[in-house]
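A single protein chain has been omitted; all remaining protein chains appear in their positions.
Chain lettering (A and B) follows the sequence in which the chains are written, and residue indices restart at 1 in each chain.
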Amino acid sequence: MSDNHLDGNAVAGVLSTVFAVDVTVATGRCDGCGRMSALADTWAYVEGPGSVVRCPGCESVLLRVVQSADRTWLDLRGLAVLQLPVGDA
Amino acid sequence: MVTRGFLGKRRSSVELPPGQYLTEDFPVLTAGPTQRVPTDTWELTITTETGQVHRWDWAALMALPQDTPTVDLHCVTRWSKLATSWQGVSLDVLLADVETTAEHVSVSSYGGYTTNLPFEDLLDGKAWIAHTFDGEELEAAHGGPARLLVPHLYLWKSAKWVRGLELRHDDEPGFWETAGYHNYGDPWREQRYWDS
Partner (left out) sequence: MTGWRPATVAAVRAESATARTLALDVPGWPGHQAGQHLDVRLTADDGYTATRSYSVASVDPGERVEITVERLDDGEVSPYLVDVAQPGDVVEVRGPVGGWFVWRPTQPGPVLLLGGGSGVVPLMAIVRAHRLAGSDVPVRLVQSVRVPEAVLYGDELAALAQDPAARLDLTYVYTRRAPEGATRPAGRLDAALLSSLVFPADAGATAYVCGPTGFVEAVADLLVLAGYDQRRVRTERFGPSGGGR
């Protein structure tokens, strides 16, 4: 049971500084279990040193975002593929 | 751009590391689901660079000589909580019979979290496996049943739900260290992020 997470909507703002497109409408494939999830449906932990997005199927980490005043780090290791709709989603 | 009248929850600082603010709360910061580890299956292992494994179950941990350190906590997200009281087993006690020449430690937790630090930062009264906070059993949300406590470094190094320490000759940056956070993390030198 996991009750302390938000969802991918909560990282939309932070990711908008990195991606030119709205990633909440993107679907991603988890490198751990292969599940395709809408980013908006993933589990997001935003109260920490950075934001962590996890697969709702197997809980493994899909991506990590850390922001300082002058830099942003984006670690996408757990995300095998990101599928983004083009144009009006 | 300054927002009129906005102060946040901070209080005026005492002697704090640069960029830190005092808090009376104990914020819960997390990278994933809270781990629930029953003490009857809990285990801590210390593995040396030669592959030798030392193991403690809960009873063994509690049977060791206990410390009651009072320490200041500094989180990289800028809050500091002073004079927190803990009970735990010093790493000096746990390492007493461990033969090693390792320079680095990789720490791993139930749930997959990892962090890393130099071996010598665990020694000489600088680190504990802590199980009691403020006189009560450490809550799962704060890393219970046991967490690593290394208060001279930023709190992300004090891995919650600790399960293993791997002593190594090479350094293996952990969960946050690979994502932008400083490899060492000294709050007094404000080592928050990768050196640019």
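Observations, loosely collected:
Keep this in mind: a residue touches a chain if its C-beta (ideal position, glycine included) is under 8 Å from a C-beta of that chain, and two chains touch if they have at least 3 such contacts.
These numbers come from a predicted model, not from an experiment.
Mapped onto chain A, contacts with the missing chain fall at residues 3-10, 12-13, 16-17, 20, 22, 24-25, 38-41, 89.
Think of the hidden chain as still there; on chain B it touches residues 1-10, 21, 25, 78.
Note that in this section only the chains that are shown with their structure count from here on.
One inter-chain figure worth recording: chain A and chain B are separated by 26 Å, centre to centre, where each centre is the mean of the chain's CA atoms.
Chain contact summary for the complex, chain B toward chain A: residues 27-34, 75-77, 112, 141, 156, 175-176, 178-181, 192-194, 196.
By the touch rule above, chain A contacts chain B in their complex via residues 2, 4-5, 43, 45, 47-50, 52, 54, 59-61, 64-66, 68, 70-71, 73, 75.
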